[in-house]
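Can you keep this structure in mind? I'll have questions shortly.
A single protein chain has been omitted; all remaining protein chains appear in their positions.
The block that comes next holds chain A.
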Amino acid sequence: MDTAKYSIWSFLPRYLFLQFRKAANAFFLFITILQQISDISPTGRYTTALPLMIILIVSGIKEIIEDYQRHKADRLINTKKTTVLRQKVWQVVMWKEVKVGDVVKASNGQFLPADMLLVSSSEPQSMCYVATANLDGETNLKIRQALPETARMLNRKQLLSLSGKIECEQPNRHFSTFAGNLCLTGKSPVPIGPNQILLRGTQLKNTQWIFGVVVYTGFETKFMQNSVKSPLKKSTVEKVTNMQILLLFLVLLVISFLSCVGAIFWNDFYQKEMWYIKKKDFTYNNFGFDLLMFIILYHNLIPISLLVTLEIVKYIQGLFINWDEDMHFKGNNLYAVARTSNLNEELGQVKYLFSDKTGTLTCNIMTFKKCTIAGIIYGESSSCVTDQCEFNDPTLLRNFKNGHPTEKYIKEFLTLLCVCHTVIPEKHGNEIIYQASSPDEAALVKGAKKLGFVFTARTPYSVTIRAMKEYFTFEILNVLEFSSDRKRMSVIVRTPTGQLRLYCKGADSVIYERLSDESLFMDETLSHLECFATEGLRTLCVAYTDLTEKDYKEWLQKYKRASAVLEDRSKIIEQCYDTIEKEFLLLGATAIEDRLQARVPETIETLLKANIRIWVLTGDKQETVINTAYSCKLIASCMPRIKLNAHSFEATEEAINQNCEDLGDLLGQENDLVLIIDGETLKYAFRFEIKKNFLNLALSCRAVLCCRLSPLQKAEIVHLVKSHVKAITLAVGDGANDVGMIQTAHVGVGITGNEGLQATNNSDYAIAQFSYLEKLLLVHGSWNYIRVTKCILYCFYKNVVLYIIQLWFAFVNGFSGQILFDSWCISLYNVIFTSLPPFTLGVFEQCCTQRSLLKYPQLYAISQEEKIFNTKVFWIEFMNALVHSFILFWLPKQMVEHDMVSKGGYTTDYLFLGNFIYTYVVVTVCLKAGLETLSWTKFTHLAIWGSIIIWMAFFAIYSYFWPTIPVSPDMRGQVNMAMVSPHFWLGFLLVPTACLIQNILWRTVKNTYKRTLLEEIRELESMKVQRQDYLRRDFEKRVKAVQPKVSQTYELAFRNEAVEQTIPHGYAFSQTEQAVVTQEEIVRSYDTTSYRSRSTSPEGLSSGSLKEMDRKKYSTIISSFCDKGDRKDQGRRGVTEELQSPSELQPQTCLVVHGAASDACPSSVSFQCDVGSAVALHESGSLRKRVEGLVPAFLRGELSYIYTFLGTYRASATPQQVLDLLFHRYGCVLPCSDEGGGPQDQLKEAMTFILGTWLKDHPEDFHQPQDLLPLKVLTAYAQMNMSGSDLERRAHLLLVQLEPPESVKIEPEAHGPAPPPGPAVGPPPEGEPGLTPASPSAAPAPEGELASALDPPGASPPEPALEAEPASVPPPASAWAVVSSTPNLPTSPERPPL
């Protein structure tokens, strides 16, 4: 991939082509060519060619530097490495070598090198997560899922066997669409959608590895298709300048034409008699010839050096932006970058600022800041000043621990935060990282963790939390999903005590209408919500309700029916949800801070003061946007808001017209109003009929918030304003969804955040923080505007001054085209003698200090309002130059009128006068630059005085050239004559004074009489310290007077309900809706308790899909089991029955499970894990059914059932009981089977899996009772039936580890079948005492596995964990039960055995 403009060979032709495509350069080339015609040029042959060459070389060097950087960047990307399957092995290749059709392997965290089709992944259901922030700016991870047809291609061999073809559409730039077919050889084509496509530039997340087949590479990728070269933007100043150049060209033509006419008249009048002028073959009225000659004579009116001067000046201005330490984000060492320098001055003229929200105004970091629980507000600590401040209120914990009356509410509240969400915990060593597609949820879970309620593990049907060092497992029965209509999400859980409970969190509006009459603290909470909202925090109300088994059962039936509906399913499901979400009891509310970037409110305040209007355009929700607008002080709480949410064109039209009408006279002025509109309404508002009205309405508002916008709509809004309002727009954003508006706006600013570079790469300026806009606009913008405009005006001025003199001279030389100056002096005028002042003006000029610019944002108006540079100003300057040139010609001409100006009485010649004038021109023009300069640095002095000195020196040296260097014979001796002439020095004093005196007068009068803010400030700056205070007071008064008067407290009779005046409570939720995989599916597909290797090798089994892996692993174990017990037939029959009718069995089982639990766990009972209480349960028989359902569940593939059971059964039974039941049912009936594949094999597989999972996930179950009976039984069973298996090994190890040395003997006949001493490979069960204390080196690997599976993250110190006793815990709230008092196993081998 090559994004560079030139190669070594193409440089010259292409560069020249590009240069001469510019009108000005072409013009000068044309002049150069004309000058080659003999006799036509009054100024010699190469006098234009030389400066043109210099200019081309200078800008050529600049091009080379820029292109070199492009080459470097390309090389960097092209040489990135990736892994590709080639020649049947994995090879590491460079990105540029990746070809279409390659099978690419990518692992977690890698950027993908090409667009590819997902073949398979390490995750369940062949899912994988990708961060698309680089492309679309969205922060939530996207889920992609492989087709079932390819999902099983898990290793190299399988991949090699993969053959077929992929049909796909032409490369295009739409991220969210893809249409294609996968035609595997020998199979019918399967459609591929965007859900199977992984795009280049995205990053693989939370996924061990993926395989993909490359579909598009290089420029064909959607990434590159999108990063087409941003449109060439021209600044307004540049456009005006080009216009003036064109006009100046017309002036040039007119002057030339007039001169020709003059020549004709002169020739007619004199020529016959001018005997001394006679030229061969000369036709006197050769009009065309004359015209060309005069064009050459005057062509320098168009400043040849302007373009290159501007280019260099702007380049340096860009460097200043790049160098600015104030815009240096120390966090990741990012400097601001001016990616184009031709818009520098545009930064000073911005009137409308369109800002993205997420990642631009906000950091996209959600922090749990405050909460209110049971009517008490927490987290009010005002001491918190740093950005990193999270919820930290010791009162909460104190209240909780010290038995405050609201203690149980606090507990319930925090539990809810831990349970009701879709977050996936990921263990990284001892740390738990919460992965959530919704950052708000992650913030809440994190906040709860900080308060001691740690969400530790998620299995498909349960979540485990550690509350105050105790573990609780909640069975997740249902997830009532979030949607923006519902504005809430709920989970129905079975609490550890077996209680059915619905936890809900959501927007206050939806929660409050569902609160039961018994609910408390409603008023307090509401006032707290109010309080949060004013601070711009995003709130969520949390509530719960207890369900009865009966109600739940009924609802479940309804839900099942709803889920089976084909049409409008989601709507019906939502209705179904609604029926159970009622009678809530309010717990409180959370307040999440959508953390603003540093200094955003201050920046916005400053920008508003600078009379920049800020529109927020975002894809986010309305509530969020309003919230953010409040928190960043874009809108004040008293400002009325106009909301436009309509669903049809008619409604939109009516609303807009109504509002326009209400505004009446205020329409078109800036009012303290906020307009809020959503994407759908905007679609209608863009229709031609009401577009104008809408725009008027929007322009009448102080702030406009547009939400739920597509990237295209963002661009459309910008375009609308850009095309209808004569003002400069600036768009700032950070994501790929902002690219449209960034490219559309006059100036596009990209925020280089964590999000990727799409916006940056399409922007004109890249900054790291929103707050840097302040400096970028107010300081760099203002300065650059002033600099560039002054530079342009000055360049025109100096050219007009010098070259119009030729016109005046034409009046006295018979319009013959004679030049007054030496031709080389003319051509070096722009290149040397007056080249420096424009640079100092363009680079060092400052209207006032940065501090003042930032302190008084009103100064921005100077540049914003185009008062310094417009057509009028330009032509005033032109007239001024004309006057100057006239004075500069006429005064010296009169001075030397009789050619008797020297003491020696010698007479002079034309060049003598020319040199006088030329010197005066240089002096005048340099002093004029000084007059324009408001800030004289040492470089300014150098340029102004230096230029004059350079000319003088050149003049002196040049006069000695002839005849040694054969140029300019007439120059010979001029310097001696001129310098000794008193006239020269007298004129030196007089002429520039005469020219500039009127400029000085004009300026002074303006400074005195029509004083602007700028002059005031400049005066203030230059004042001595003692007078400053007095002046400042006086001055502040004036500043206020200058400020645009905004009607602060007008009353407006709005007759429609769209206008709101209260503060809205934004609710904090940002879930992806309508994703490939629903929220419930995500919840159901993760089991974070199971072992996940962090090794990155996708080939290894260990990192493979868990369930896939386990199933496979167990299926490979074939061990003999020969027990010809009596119950064999019965067992077989049972299995067969269940296998034959899974569909019938399943719902029953399901229902029974719930029923059993409810029966078993009366809410008031708190269970201790002892055998005694289990007896009662045993009798109910329901446990038996649940246990017996395990094997069929495995056979049906419903592994989740097993996980859930294992995770939750403790509420109703002990491990011993379960084991008993299990072995009783299946353990001893396994027939010895030699033939594989039969039901017996399947049964064994099932048993292996169940026991293995149990042992692995919940080894703590086997730590009790003291005699380790269940473990011993299990070990024996494993040795007998599955000797050599992983299960056996694991069980044995655990046993060895836990067993006290004196009780090593296994009592195999305790329960279950008596196992014969198996031909075990592993160590014998009767381990010698020496073996018992586990040495660290004994089995590091499995130990590690165990540890990682068991180790509660956050790693509380082991001692207290062991001490944890039920008695020490205060009596739990109603629904609480302590299930296991020893969740913390010895986690390290070093631990001495009990």
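Quick notes
Quick note on the criterion: a residue touches a chain if its C-beta (ideal position, glycine included) is under 8 Å from a C-beta of that chain, and two chains touch if they have at least 3 such contacts; residues count from 1.
Just so it is clear, contacts and distances are computed from a predicted model.
Here one chain is missing from view; checked against "Proteasome subunit beta", "glutathione transferase", "Cell cycle control protein" or "DNA replication complex GINS protein PSF1", UniProt names that protein "Cell cycle control protein".
Residue in contact with the omitted chain (choice from A:392, A:1007 or A:1200): A:1007.
When the full complex is taken into account, the listed residue touching the unshown chain is A:752, out of A:145, A:525, A:752 or A:858.
Among the residues A:315, A:352, A:482 or A:844, only A:844 touches the chain that is left out of the figure.
Touching residues on chain A toward the chain that is not drawn are 3, 38, 42, 69-70, 73, 76-77, 223-224, 227, 270, 273-280, 282, 319-320, 322-326, 332-337, 339, 752, 757, 760-761, 766, 768, 783, 809, 812-814, 816-820, 844, 846, 848, 850, 891, 893-914, 934-940, 962-963, 966, 969-970, 972-973, 976-977, 981-983, 986-987, 990, 993-994, 997-998, 1000-1001, 1003-1005, 1007-1009, 1011, 1015, 1018-1019, 1021-1022, 1034.
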